[in-house]
Structures are given as structure tokens and as C-alpha cells.
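Take this structure first; my questions come after.
Left out: one protein chain. Kept in place: all the others.
== subunit A ==
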Amino acid sequence: MTQALHTPPPTAPAPAEAHDLAALAARHGLSVSGARPSLPEYVRQLVARRHFIGAFATAKLTAQYSQAKLGQVWQVLTPLLNAAVYYFIFGKLLGTSRGIPDYIPFLVTGVFVWTFTQSSIMAGTRAISGNLGLVRALHFPRAALPISFALQQLQQLLFSMAALFVILLCFGIPITASWVLVLPALFLQFTFNAGVAMVMARMGAKTPDIAQLMPFVLRTWMYASGVMFSITAMMAKHKDMPSWVSTALQCNPGAIYIDLMRFALMDSFHANQLPPHVWAIATGWALLAGVGGFIYFWKAEETYGRG
């Protein structure tokens, strides 16, 4: 049953022969190994791996602090310390808090929500290039990786939100019906983050240098998104600035999701501080990034792991 086949001379096989092999493969119903599945098939495979996505995210999250003495307490402690540092610098030293009621809840919400976007994108950039071992060892739709990293950051945010609720209550912010809006806001932001993470994952897989560049891009984006200051308050101070600058800043996805969260949680943050059609814009960003990012990522599916 085995053919004694010695090394063929290192010349290209005749085209006819190559054709024969392809035909033979087709006759026996063999498929090309590692070929990119169709988009619906890809979605189906991804849904089949949902448990892996969840387990991988949770595993990464728990593994993070497993060597620390305080263990999982750091999940809450880290964002709190972050918020404390920002409060000290921006609230006390630079005085951006002027004109903003409930500055601490305002700041902490901004920091937590922004951190979710920022770390999802950073983790997404390294999702493929930092996990080549996994990509080269096992079969799964590669989109599972950036989505899983975004999910890990969402779980991290939920820990932060628990701390945030305590802070809000400490500052006497009443629990209102609008707190329910947290859920759709988080859902839209997660979709947006996962989408951008997928775009960055493909770019980072091809050019790993992007991971070095991203912190600078993200920091610039953070300062443009009103994390530690109010865009409306700043615009009120600079009357000479054209109004489209303010609209552009307010409509950027970074600011949109932060302000939606503030609007949902804080009674002192009013609807007039939000841009018009805010939910439509938030949904639009989520759809654009989520669907676009997914298709963009899928287009290069068969190339991940080359290197």
C-alpha cells in the first residue's frame, strides 16, 4: 500500500501532474488545509467556541493576580489606586475640577470606562502576535482571541464598577431608574471595543511595531475624550473655538461611551451635556467597529500564524 518513492528531483512538478493531484483531492472530497471558511461558517465556528472564549478570558483574568498575596483583591484595588492618582493630579494640582459638580464620581467613571476601551485595544494589538504559540498549535477561529481579550477587560470593568458603585453611594449620589442604562451602554461599548481590538489584532499580526506606537495614540485619544475634564465646561471657557470642534470631540467614541455612563449614573450630569442623538451615535460606532472589524479580521484569517 505504500509506494517506494524516492526524492523527486528538486524541480517544479509538471503542471499536468499538479492538476492531477488537485483533481484526485477533489474526487475524494478532500479540502485545502487551513483555508479560510466562508463568513457564515466562520460565525458558526466562533459561536461553537463561545465557551472557550469565556474560559480563556476568565483564566487570563484570574492568572493575572494569582501570585499576589492579596490575590483577586487587586482586581478592585488597581482601578481605585488609578482613580486616586488621577484625582490627585487633575483634581488637586491642576484644578480641572472647577465647574464640575461631583468631580470624584465624574472622574472615576471616566477613568474606569476609558480604561476598558484602552486596555481592550492594547490587548487586541497583541492578541495574535503575542499568542503565536497558541495560534500555531490549535485550531479555532482566530477572532476568538481578540474577542476573548475584550471580554477579559469587560470582566475587569465589572470589578471596577462594583468599586464605582460604592464610591457613588459614598458621595451621596442617589440610585435612580437611569442606572439601568448602564447595561445598554456597556453592551455597545463592548461591541465597539471588540471590533477595534479585531482591527488592531490583524494590523499587529502583520506589523508588531504597532504595539509600540499604540500607547501614544491612546494617550492622545484619552486627552481628547474628556476623561478628567468636561468637554462642555472647557468649551464654555474657550468661546473663540468653532462649535464643530466641540461636536467632534463629543461625538468621538471615547467620549460618547464615557458620557453615556456618567449620564446613566450621576444625577448631576444632565442630558444637555450629551451631543444630540447620542444613542444613535453610540450604536453607529458599535456597529461600524463591530461588524467592520469582524469582516476585516476574517479576511486575513488564513494568514495568522505566518512568520
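In this text, a contact is a pair of C-beta atoms (placed from the backbone, for glycine too) under 8 Å apart; a residue touches a chain by one contact, two chains touch by 3 or more; residues count from 1.
What we mean here is this: contacts and distances are computed from a predicted model.
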Looking only at "ABC transporter ATP-binding protein", "Ni/Fe hydrogenase subunit alpha", "Septum site-determining protein MinD" or "Ion-translocating oxidoreductase complex subunit D", the name UniProt gives the absent chain is "ABC transporter ATP-binding protein"
Sole touch to the unshown chain from A:Gly133, A:Pro174 or A:Pro242: residue A:Gly133
Touching the hidden chain, out of A:Ser38, A:Ser66, A:Ser243 or A:Asn272, is A:Ser66
Interface residues of subunit A toward the undisplayed chain are 1-8, 10, 12-13, 17-18, 21-22, 24-25, 28-35, 48-49, 51-52, 55-56, 59-60, 62-63, 66-67, 131, 133-140, 208, 302-303, 305-307
